[in-house]
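Got a structure for you, written out below as structure tokens; questions coming shortly.
Every protein chain except one is present and positioned as in the full complex.
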Amino acid sequence: MNKNSSNIMALAPNTSNKRETVCIFGTGDFGRALGHKMIQSGYPVVYGSRSTQISNLIPKDAEVLSHAEAAQKAAIIIIAIQRQHYNFLIPLAEILHGKVLVDISNNLKLNQYPESNAEYLAQLLPGSRVVKAFNTVSAWALQSGTLDASRQVFVCGDDVEAKQMVMNIVRALSLTPLDKGSLLAAQEIENYPLQLFPIWKFPIFLSLGLTAFFFFYCLALDVIYTYIYERNNFSFFIAITIPNRVCPVMALILLALVYLPGIFAAIIQLYRGTKYRRFPDWLDKWMLCRKQLGLIALAFASLHVVFTLVTPMRAFVSWRTSKGIISQVLNNKTEPLSNTNAWISDSYLALGILGFFLFVLLGITSLPSVSNNVNWREFRFVQSKLGYLALILCTAHTLVYGGKWFLSPSAYKWYLPNIYILALIVPCAVLVVKFVLIFPCVDKPLTQIRQGWERNPKHSEQSNYIINKSAV
Amino acid sequence: MNKNSSNIMALAPNTSNKRETVCIFGTGDFGRALGHKMIQSGYPVVYGSRSTQISNLIPKDAEVLSHAEAAQKAAIIIIAIQRQHYNFLIPLAEILHGKVLVDISNNLKLNQYPESNAEYLAQLLPGSRVVKAFNTVSAWALQSGTLDASRQVFVCGDDVEAKQMVMNIVRALSLTPLDKGSLLAAQEIENYPLQLFPIWKFPIFLSLGLTAFFFFYCLALDVIYTYIYERNNFSFFIAITIPNRVCPVMALILLALVYLPGIFAAIIQLYRGTKYRRFPDWLDKWMLCRKQLGLIALAFASLHVVFTLVTPMRAFVSWRTSKGIISQVLNNKTEPLSNTNAWISDSYLALGILGFFLFVLLGITSLPSVSNNVNWREFRFVQSKLGYLALILCTAHTLVYGGKWFLSPSAYKWYLPNIYILALIVPCAVLVVKFVLIFPCVDKPLTQIRQGWERNPKHSEQSNYIINKSAV
Partner (left out) sequence: MNKNSSNIMALAPNTSNKRETVCIFGTGDFGRALGHKMIQSGYPVVYGSRSTQISNLIPKDAEVLSHAEAAQKAAIIIIAIQRQHYNFLIPLAEILHGKVLVDISNNLKLNQYPESNAEYLAQLLPGSRVVKAFNTVSAWALQSGTLDASRQVFVCGDDVEAKQMVMNIVRALSLTPLDKGSLLAAQEIENYPLQLFPIWKFPIFLSLGLTAFFFFYCLALDVIYTYIYERNNFSFFIAITIPNRVCPVMALILLALVYLPGIFAAIIQLYRGTKYRRFPDWLDKWMLCRKQLGLIALAFASLHVVFTLVTPMRAFVSWRTSKGIISQVLNNKTEPLSNTNAWISDSYLALGILGFFLFVLLGITSLPSVSNNVNWREFRFVQSKLGYLALILCTAHTLVYGGKWFLSPSAYKWYLPNIYILALIVPCAVLVVKFVLIFPCVDKPLTQIRQGWERNPKHSEQSNYIINKSAV
């Protein structure tokens, strides 16, 4: 019903409708779409336009008047015109005095103007009550009623009553208003629709960088080295073998990077003896993108799982298997089952499966609709306890799998360590330090600090108020 | 807590409670469940009933009176009786004058009556303020407090104030009201609980039809042909081999069908030179079910992945592998590794894995709670850019895998093309036309048209107002 309702939904009859008239300045795409939707929701709509002629595109039930006439008919005026043309509102200042002006404009790039459009409008017309709203909704989504994307409408403004009036309209249009505070938030709201996954930016660039590094590292050791010294052309390793070496390494390192800032925070708090001082900026930023790092790690882990599972389907692998069996036959010697090998192979597979299972569980609980249904204690239990368990299992998986290469000199081609050794540095460091931190002699003072105790209370005098973000 | 709270939740003491009394006409299942829930939320409830005897099933704290007496005690009266019995309300018209009547009735089939029950009620009692609500909630869900299904309550009515009163009750019962406009929307709201995935209907029937066609196509070529001409009984292909041929074909075709209507829309807009004219109806409908087509395509792709991954576990496959190895041994000839084969096998696997990975990403972002947290630009980036990338990867996967059969005459059993060739027609067409459309000489006028420019402004005079749905 959500999908196509607006097409069917009837216009409200005039008789018993008590909704207040809304005025819209501007007859562009968005102004028309918004007006159409409002009429459907029972609001009488009047357009203010320079020319009252171009009425054929405007919703049938709407009136079109001059700006001054239209403004007089309504308490709320939606300014569906571009910032460059705001000047023409100045002569109307008297009529607009006391009215609620809804700024719905967007810019073409981030921070295009020194002040937000809504603040600029409020400066031009100091007697009006300016509210920022609707800029995050697309005209297309409004009109088609599909709204696959967000239904959230961010609202801000200095006048609480005006904001309430606009939020009521938002609710009547089946959208969800979200109060973002005073008009100073308008800049941020105007930047919002221009953003392309801002908190994902750092984790994604980090992952791309590391992935490229490990890819070329493997390429050098597995393809180029083999070609030069063993005359084997294994260029097809680029398609599956190397990605399947890079993916698990990336997954493990990124998962460890999710838990590393918490370790740093604990050490800093222990060292300072107080939680009432701001963390360094890089640590704050790192902590805010832990969820993203974790989800990218999960993506790499999933790719690793699928890449591994297709192994038996690869031409190279079936050729290698056949070769092994044929050589056994020709040498007339059947290899016995090595119990150690069976144990190693089965246990690294089992560790990997369990680790991946917990990892997926973490991913599912980070879905907004799931995390909304758990309390704080449950959320911390899953993200912290189960998260560390997943890290331990994945590290053990890598250790058991790659263990045999650590001491074998043939694994050090060009004196470079195998990629498994590189992958284990960060996770092992995190786990070792975490292990130290849960010792009672370290854990007790840390818990005290986090409950507000200060080793040296003078410190707090210098600090601004901030709750340290290491609480998780 | 959401789950079992209502069982524990205490009834409000009478002393300080300021909620207004609610009257319920009818003591059936739903009337009782609603009354019970309202009492829990602090509303005094009075039942209107023909007989005041059958009180043992009614919530303890509720009063039971005659209809007239009960109605006088409350401003809001919930009509929990069936449409057939609405007539008996006519004698009460005077008492009900000005009261808010909440119609909660449902019908047994879609569009059972010419007008909705709520409109019928409003006609019978023109002096009352009728509001449609609560019909989408089940008595069982209300009572048990589990509410695993939807918490949304659609509300509509001509009187805004009456609607607000009802929506406040909805909120007090921990449900989410959704304002659907005037009483004309009641028909749609009454049809809603009777619907069984209406927007899924066309995509599912299309998929079933195509699946059946491809299944019998494969059955003819792979099982029947082989049986007739080669005397091999491969009937067990029905279980895995053929489904694993049909699934990828379906996934690829359906994914291409997601992007085909956008192509059509662009061509139509370019041809017409304006976006201010309605698309043909079939295109409109097609565009509204793109998400469903995409999700069904994802289901087929997932099945294809699992069917492929179990391949090495199949008795037939291990028999074929053994046979190959044994024949190599007996002929005393070891086949060398073909670099070309290794490249082909590895690259179609890698392409498929990456395509499927993007496909799953598209599926996750179409989850309501995820798409609610992205802005319009991010949503379009994922659904359009990543979607096309997934289509390209999946098409390449099929091309590399099936490529060797295109030119081989043995692949044309009964002069019919192999199924891979059929699968590639739509996706290749979509990709070729899309490639043409992104050329600057085509893209520039199209962008202008979508921004509102018209080649021949006269056209718009004839058209109704509509924003073309090709904006995505």
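Points worth noting:
The first chain written gets the first letter, and so on, giving A and B; residue counts start at 1 in each chain.
Basically, a contact is a pair of C-beta atoms (placed from the backbone, for glycine too) under 8 Å apart; a residue touches a chain by one contact, two chains touch by 3 or more.
The structure presented is a predicted model; accordingly, all values stated were derived computationally and were not measured.
When the missing chain is restored to the complex, the residue among A:88, A:229, A:282 or A:343 that touches it is A:343.
Considering the full assembly, B:303 is the residue among B:65, B:124 or B:303 that touches the omitted chain.
Contact with the chain that does not appear here is found for just one residue of A:125, A:142, A:206 or A:305, A:305.
Note on the undisplayed chain: of the listed residues B:111, B:233 or B:447, the one touching it is B:233.
Listed here are the chain B residues that touch the chain not shown: 1, 3-5, 8-13, 15-19, 28-29, 32-33, 36, 40-42, 56-60, 136-141, 143-144, 146, 148-152, 171-172, 174, 192-197, 233, 235-236, 239-241, 243, 299, 302-303, 306-307, 309-310, 312-316, 318-319, 322-323, 325-326, 329-330, 367-369, 372-373, 375. Summarising the interface, chain A meets the missing chain with residues 1-2, 129, 154, 158-161, 178-182, 184-185, 188-189, 192, 195, 199, 276, 288, 291, 305, 308-309, 311-312, 321, 324-325, 328-329, 334-335, 337-339, 341-347, 349-350, 353, 356-357, 360-361, 366-379, 381, 383, 452, 460-461, 463, 465-467, 469, 471-472.
Just so we're on the same page, only the chains that are shown with their structure count from here on.
Separation between the centroids of chain A and chain B, computed from CA atoms only, is 25 Å.
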